[in-house]
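Note that one protein chain is taken out, while the other chains of the complex remain in position.
So, chain A:
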Amino acid sequence: MQLPEAEDLLTVLTARIRQGISADTAVVGIHTGGVWLAERLHRDLQLALPLGALDVSFYRDDFGQIGLHPQIRPSDIPFKVEGSHIILVDDVLYTGRTIRAAINELFDYGRPASIRLAALIDRGGRELPIAAQYIGATLDVPPAKMLALEKKADGKLGLSLYDKRQGNE
């Protein structure tokens, strides 16, 4: 299937978010693809608050089934969450379970004034009542496929489609 250009979607997403930012807006990316996007958004939107990153492995709801994910990166929230307006950034919005985990984790850093969600792609298939305020595009992806953001050697972002590995996502 024909995949859109991630860089084009990011341009669209950046323009949409730009209208909703203020001095106390912070972006927080979800590892790994979400952090790449958040880095770009943080730079292009010239946000004053430092960039945050979350690895939600300790908050996932599938620990009981599949155990701990390998290669967990430290979460890093280098600003005061209490009272901040956070834009949570992920590459692909699907079941909503990762976002649920991320929201729970953020609240362990403090009580934000608000959390909004930005995703490059919304592929539908929600299993929780979660919605994004900013999306680059919606895309129908067959359930057996996994859509992933990748960073190329030149630093540009691209989308790839995989057959889902057993037990994953």
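Here is the rule we use: a residue touches a chain if its C-beta (ideal position, glycine included) is under 8 Å from a C-beta of that chain, and two chains touch if they have at least 3 such contacts; residues count from 1.
We adopt the following convention: contacts and distances are computed from a predicted model.
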{"item": "Chain not present in the shown complex, as UniProt names it (candidates \"Aspartate carbamoyltransferase catalytic subunit\", \"Xanthine dehydrogenase family protein subunit M\", \"ABC transporter ATP-binding protein\" or \"Cytochrome c1\")", "value": "\"Aspartate carbamoyltransferase catalytic subunit\""}
{"item": "Option from A:G20, A:G83, A:G110 or A:P143 whose C-beta touches the chain left out", "value": "A:G110"}
{"item": "Touching residue (missing chain; options A:P74, A:P129 or A:G155)", "value": "A:P74"}
{"item": "Where the unshown chain meets chain A, residue by residue", "value": "55, 57-59, 63, 66-68, 70-76, 104-105, 108-110"}
